[in-house]
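Notes to accompany the following structure.
With one protein chain held back, the other chains of the complex are shown just where they sit.
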Amino acid sequence: MAGVAVSTTINGDSVEYLCQPDETLLEVLRDRLGLTGAKEGCGTGDCGACSVILDGRLVCSCLVLGAEAEGRQVETVEGMAHGEQLHPLQQKFLEHAALQCGICTPGFLIAAKDLLAKNPSPTEEEIRFGLAGNLCRCTGYDKIVRAVQDAANMMRGA
Amino acid sequence: MVEVTLWGSLGRAAGGTNKLDIEAKDIRELFRKLAEQHPGLQPWIDRGIAVSIDGTIYRDTWSKQLPQDAEIFLLPRLAGG
Amino acid sequence: MRYIRPLSIEDAVGTLASSARTAAILAGGSDLLVRMKGGFVEPDLIVDIKAVPGLGDVQETAEGFRIGAAVPSAVLGENTALKKAWPGVVEAARLIGSKQVQGRCTIVGNLCNASPAADSVPAMVAAGAKAVIVGPSGRRTIPVETVPAGPGRTTLAKGEIIEAILLDKRPPHAGDAYLRFIPRTEMDIAVVSAGVNLTLDEKGAVKTARVALGAAAPTVLLVEEAAEVLVGSKLDEATLERLAKVCSGACRPIDDKRGTIEFRRKVAGVLARRAAVTAYQRAGGK
């Protein structure tokens, strides 16, 4: 099996790695680059725990090959805060207790970030459908939706 | 002497009785005497029996005193999720 | 296993045609990677077609629209002209998977995966969409309904790639719609689905109609009798009743983990009826 050399940008940093042709971007992030914020909940694109933003598009990193990241921009949960300054979504998730076990949280944060980038004033229904690709088994989604609403308010005000 | 009520299945293991009068000051003594008087109950005790004293369920506090006028009810020891 | 990213369609076709063993085309990967993960396929060669010029574009031409094989559904949803002309096709494409999957999945992939439950296919079939196929012996254009041969099988020959989907330019008074039934509100595979495409005459009567059903047979079903029911009508109650009945009757569904034969039959008719009403309204009918 021939390894593929990849040059890409992750959270603004240039990164190079060698991966196998069938290795997913999720595996590369977690196992080669130590970026374990993206989680594997299913490996089949059904849970959204591995969500990342690839060239401005929300994707499941389990459904992207590591080789495909060549020359592209990848954003993960590790890149959301700036130093000690949390992203408004991160802050609001904490304040609203929008997480219990927290395994789905990185995926939700990334999906919500993408949602608000495209729609800064979503309705509750738009938030619910916008986040339907992310499964949470703990919260019943109530506090997640409220946190996203509150973060959207905060970001519009800023 | 306290009156102890057994749940249905335990009653069968004790020979078909649902109520027993036992001289016991605490849960530990209760279990010891139950096993002495009804050897068929030993496996049940080993697997775990919970003791309800006036409606409060005790699973592990074998030192718990058994008040004379209390309602003592034996129950299966359960698992939660 | 090798991963290659050809820069021309000829290279892609050449590589696929000359590959001695199993090769897989990668566009969005939302089916391929799942099948690889499950161990159902182990390709020796992965041909990523996203770097081929033109495959990532939606072009509006004199004849209509040309949708490249590597265009993700999310991009279709952002194309105002396409959405206006073919709202049913776009809404079908936008129902495939989650937001995350939308950023990757393509209607060509959806077609080539050859699932009878594929969301975009009944809408494309109803729309009379055509597939442009490139292969070792050149290009050919065929109706999309002739691509799937059965669950998981297509009529494509070795080395052939679908390069683009063609949708006709819309005449006035035309509308299409797609509806599917899923148990949840998102994330499910269609239990049964219906696509309806109508054109109306000046008086608002149906001039032409195409009705397609998904997850109702081994491949997507084009129900000609249903179209006949609609033509000439203004979708009065009796016509809609007959449409539902004909569609239910045309189904050859199975019992599986997603639904029963009875359910699929009944709901195929319900969805066809509802989709027809929406398509009619979109075509300007009242």
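Per-chain numbering from 1; labels A, B and C assigned in written order.
The criterion applied here is as follows: a contact is a pair of C-beta atoms (placed from the backbone, for glycine too) under 8 Å apart; a residue touches a chain by one contact, two chains touch by 3 or more.
Here is the rule we use: contacts and distances are computed from a predicted model.
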item: Complex member absent from the view - protein name from UniProt, among "ABC transporter permease subunit", "Xanthine dehydrogenase family protein molybdopterin-binding subunit", "Cytochrome C" or "NADH--quinone oxidoreductase subunit M"; value: "Xanthine dehydrogenase family protein molybdopterin-binding subunit"
item: Chains still shown that are in contact with the chain withheld from the display; value: A, B, C
item: Among A:V6, A:C19 or A:M80, the residue in touch with the chain that has been omitted; value: A:M80
item: Sole residue of C:A118, C:M187, C:A226 or C:A250 that reaches the chain not shown, by the stated touch rule; value: C:M187
item: Hidden partner chain, residues of subunit A it touches; value: 1, 20, 22, 30, 35-44, 46-47, 49, 76-78, 80-81, 86, 90, 93-97, 99-106, 109, 124-125, 127-129, 131-146
item: Hidden partner chain, residues of subunit C it touches; value: 38-39, 181, 183-189, 191, 256-260, 262-263, 266-267, 270
item: Residues belonging to subunit B that touch the chain removed from view; value: 5, 7-9, 12, 52, 54-61, 64, 71, 73, 75-76, 78-81
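What we mean here is this: only the chains that are shown with their structure count from here on.
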item: Subunit A and subunit C, separation of their C-alpha mean positions in angstrom; value: 29
item: Centroid spacing, where centroids are CA-atom means, of subunit A and subunit B in whole angstrom; value: 54
item: Where subunit B and subunit C are represented by their mean Cα positions, the distance between them in whole Å; value: 67
item: Interfacial residue positions of subunit A with respect to subunit C in the complex; value: 1-2, 4, 20-22, 24, 43-46, 48, 51, 54, 57-60, 62-65, 67-68, 70, 111, 114-115, 129-134
item: In the complex, subunit C residues that touch subunit A; value: 1-3, 5, 26, 28-30, 33-34, 36-38, 46, 48, 50, 72, 74, 97-104, 185-187
